[in-house]
Each structure stands twice: as C-alpha cells, then as structure tokens.
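A single protein chain has been omitted; all remaining protein chains appear in their positions.
Up next, chain A:
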Amino acid sequence: MSDIPEHCPGTQSETAGKVSACQGCPNQSICSSGKANLPDPAIALVAVKLSTVKRKYLVLSGKGGVGKSTVSTLLARAFASNEEANVGLLDIDICGPSVPRIMGCEGEVVHQSGSGWSPVYVEDNLSVMSVGFLLDSPKSAVIWRGPRKNGLIKQFLTEVDWGTSLDALVVDTPPGTSDEHLSISTYLSKSNIDGAIIVTTPQDVALLDVRKEIDFCRKTKIPIVGVVENMSVFICPKCSHQVELFPKTSGGGEGLAKECDIPFLGRIPIDPNLAKTCDEGINFITSYPDSPTTVFMIDLAKKLA
C-alpha cells in the first residue's frame, strides 16, 4: 500500500495509467488496460466477511464538527449496554480519527493475528478499529491522497477480525462526500447497509452541507434511518436559562427531515458533561444514566437493534 505514488489518479479514474504520475508504477499497464475499472473483487469479499454482522449503520454528515463521532460512540455504547450484544465500531476518518480518544483507548495498538487485525476491545462486547491505532504518535499526520485512503478502508473491511459474529457495526465517517464516503458505500454495496444516521447542528450553514450528504445517500442508494440534531440548546448549569448557541434561522434538523421526507430521530442538547466525557474517554451512558441524551440513545439503539 505504501508503494502507491503520491499523485496516483486513482485506479478507477478515467486517467488511470495515463498520467505522468503513473510512469514507473508497476501497475501502470493494468490501469491503462482498463481492467482496474471492473468492479473491485473486494466488494464480494467484504460481503462474505461481513455476512455474520447483523446490523450495519453509517453515521454521516456533510459538515465537520457536528458530532458524528459523538453520536457514533454513544450509539455503539448504547448497543453494547445490552450485555448479550457484540458491537463493533469502525472509524474511517483517516486524516482526523477522533474515536480512540472518545473511547478512552488512545495509544493502543492493533495486533496482527492469523485471522487478521485484532481490534481494540474497550469492553468485553465492544471493539474498536481506527487508523489512530496504526500511527506512531498522536501528532503524526496522515498526509494521504484519496487512493491510499481507499486502500486502508478496504483493509479495514476485509482484514479486521471482529470475532465470531457482531450484532451491530457502527461506522464513523469524516465530513464531506468524497473518497472515504465513495469507498465505504462501494465496498458495502453488496453487504446490505441497514441505514445511515445523519447528524446535523441547527444552523443553516450546517444544514446546507447536510443536504448534500442526503443527496449523496440517494445517489449511492444508501437507505437513511433519519436525522439527529446535535447541539440543540444550551441549558445554563447555574440558572437553567435555555439559550440557542447555534440559533436555527430555518427549521433546524426537524425542518430538514420534513423537507427531505426522512424521519427525525431526536435532539441532543449541548451538555458540557458530554464534551468532557468525550475528551476524557469516559462512558457517558453509564456515567449519566438519567441524562436525556442517554435515554434518547438507548431508545434509538433499541429501535435499531
């Protein structure tokens, strides 16, 4: 994988094998012959590999920093609060992996075994995989163009040994509608994705990007579970006064759901405790069992199980 030239145009692109960056690449003749443009055989391999996974959900948002990783980790923890269930959490944000810190397993490394990469277990029934576990240090930057990111996502889907079977696999994604998203939707195209959970914040500038993500799901035929609105209101811990920090000028997440004719799943209020548990890698669900956010996530996990 490390042999991919930095300027590789992508093996599936129209210019594959034909641009100057391809000079000297050992795969140039394969690319220029067009053979690389056939459906990737890995798609079938992924389908076999994930055939024992009961439920597969993607957490998506066109916008960054709206709380995709927060929702992904809460959902995974909520699934795992049922001790009978085996849960996997896959982080495909290659350039900005946040899951290791939120799950409190930063600095862990992935072990290679005969059956593939062993994910990191944070509970007996909850395992995590992220590029964060493959880096030398937390400050290492993954300065990769698309094709290399694509290669790693393929490896994540085909080579991670999730154990005997998973009841749920939650996939956390980076913002945007580009390489990572195309890769995951392509590789999972024969694996029956149960649906995408779309995360947004209330402002129009976020909704604008999130609409693009909904358009992406429709174009790539990923079913949509619904919309979660994060950072809805802030309740002052001192005087209980409610403030809209990110005021909605139009209908917020609920308005978006109505407009796009998809279900509105609910709201997560701004809670400094939630931000703090994410920074410190603490399990919010068990630490604040009565919080409205916990009740909402447990309820959502039950519906999606």
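In the analysis below, a contact is a pair of C-beta atoms (placed from the backbone, for glycine too) under 8 Å apart; a residue touches a chain by one contact, two chains touch by 3 or more; residues count from 1.
Heads up, the rule we're going with is that contacts and distances are computed from a predicted model.
One subunit of the complex is not drawn; among "U6 snRNA-associated Sm-like protein LSm3", "Aminomethyltransferase", "Cytosolic Fe-S cluster assembly factor NUBP2 homolog" or "Casein kinase II subunit beta", its UniProt record names it "Cytosolic Fe-S cluster assembly factor NUBP2 homolog". From the set A:102, A:152 or A:301, the residue in touch with the chain omitted from the display is A:102, counting the whole complex. Of A:33, A:192 or A:249, it is A:249 that touches the chain left out of the display. By the touch definition given at the top, chain A reaches the unshown chain through residues 6, 9-10, 13, 15, 62-66, 69, 94-96, 98, 101-102, 138-147, 149, 174-179, 181-182, 201, 203-206, 208-209, 211-213, 215-216, 219-220, 234, 236-239, 241, 243-247, 249, 270, 272, 275-276, 278-280.
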